[in-house]
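Structure, as structure tokens:
For this depiction, one protein chain was excluded, whereas all remaining protein chains were kept in their positions.
Per-chain residue numbering starts at 1, and chain names A, B and C are given in the order in which the chains are listed.
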């Protein structure tokens, strides 16, 4: 493994020593991770811990997308921000924390609302995408963009005391539309602003999203493709579900897809891509 | 709930709004948490995320115990520290990060090695103790001190790709000695320095330790008393085990305990309380 | 077909339609016809649902955004509404979360 270690500097070998000595990770895993990139969409309750553990582990390039600014009521769960960065764009607040921890990571903040006009341009530059968003419209947008570009999508969500995690569009596993061809009725969708969330719950899910992304990038192995992890934080229990494979009838990843380019997802879902207003009026 | 909200300032109500609207948490939970204290022993891979989510959630007082200084090879998992605090005592590095996030938390750093001479004096000042340490001797020390003082002990551990979590000494559940009357042979004990650990694994366990401590303090409800959570980060799976209750025969929490004060735990375990040297020579 | 004793569980918010109770022990009475998932849905709607049946059933199936699982497996792998219910089955309805 002398030879493989060539991809790492002396400082990197020292810094990541506790990972390097894991036989299942090793120098090879570290070099793969260093040569990889991930895009974390949403610098909130899920995105903060996910980005933090990806940066700590030594990912090469880390993109962060969020259009929002830090508010005081974010700080109970969005742990990359601080009292001093209230009113600062979240991606800038988060990047500053990440760089303090690991200046070797190339951290790229996108202070924009992801939409059909910019999603493909941004996503195509990354190996894996983490969905850490807070609304249905952006989840369909990310799904379709990842299918069109052939990127795995590590999708986390959290609300109240519950969390969910799965990886879409990877090695024969389903995409979001394979599971949910139609969006849910807007009145059944609750976000964290309305429903509340205990901060440690997205903390757990965000750490697991980082773990899955690291596994995908360093070992080309998915833990959550075609599986759904359910976390019930009120009971402290987890459940791992077997999901259907990719569906031939899927509108975007199926055999004769009707969705071949990005759409208007706010209209498709009947709801806004902002977490601040729940339903947009269509009529 | 007008009346109950009296315990919180206008700013606190704004800050913790996303927790307050959870019916199972509410103003009452927030006030209980604010009036509570937790001691995190070990400011490493488990202690960093655990302390972070406790501080974020608004715990009143948070003690941190660690005698070590930050090293570069800690940063892949010990996410409260940073490149700029290498060589700084871990408890000071960690406190500074916690205060940036939430200046309302009274954060108390103990830059000491916990031992039989100081453990009771420190622990008696807290409502709950989180074991985030890295060695067997300190785990027996913390257990005995918590039993002698009647404090619940939220015990996490992580190594390689695996994590474990349980709560000792709470409402009829077992203590560490109920499960393990005798320490393991020193040559079977591996620490993170020798065995390695993937950073997101203690990340997950540390977040769950915070969740359990919040549940204990805010709701007087344990998720992990008499239960052991196993996390296999190589498979992404969890398992929740039913453990024995408190044992009448236990040497410290049983009916006729032989351990009525703290002991020499390095001698008892045949191993050092430092994670840097594995075995001390007894002969 | 004899009676069927099963566990029915709700999570992700679906429990809010069922009195905010996550786990229900359910006995489906003996009857001539088979008990399959499709008939369970309507039995739940008539016997366990507290409110807003349109937020649980739409048309002949479960509304978009709810996953149905039997014994930790996606119903899509089991024949969907045609899956025949056995004693001790654990049927779970999960409303997907979107928060972060």
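Keep in mind that, in the parts below, a contact is a pair of C-beta atoms (placed from the backbone, for glycine too) under 8 Å apart; a residue touches a chain by one contact, two chains touch by 3 or more.
From a predicted model like this one, the values you see are computed outputs, not experimental measurements.
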### Query
If you put the missing chain back into the full complex, which of the shown chains would it touch?
B
#### Entry: Option touching the unshown chain, where B:27, B:51 or B:197 are the choices
B:197
### Message
Contact with the hidden chain only, please: which subunit B residues?
### Response
42, 44-47, 132-136, 139, 156-160, 162-164, 179-185, 187-192, 195, 197, 202, 228, 230, 232, 239-244, 247, 275
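Keep in mind that, in the parts below, only the chains that are shown with their structure count from here on.
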### Query
Which chain has its C-alpha centre closest to the mean of all protein C-alpha atoms shown?
A
### Message
What pair of chains is linked by the largest number of C-beta pairs in contact?
### Response
A-B
### Task
Could you grab the centroid distance between subunit A and subunit B? Build each centroid from C-alpha atoms only and quote it in angstrom.
28
### Summary
Chain-centre distance (mean CA atoms) for subunit B and subunit C, in whole Å, is 40
### Summary
Note: subunit C residues in touch with at least two other chains are none
### For subunit A, residues contacting two or more additional chains
160, 192, 195, 197, 240
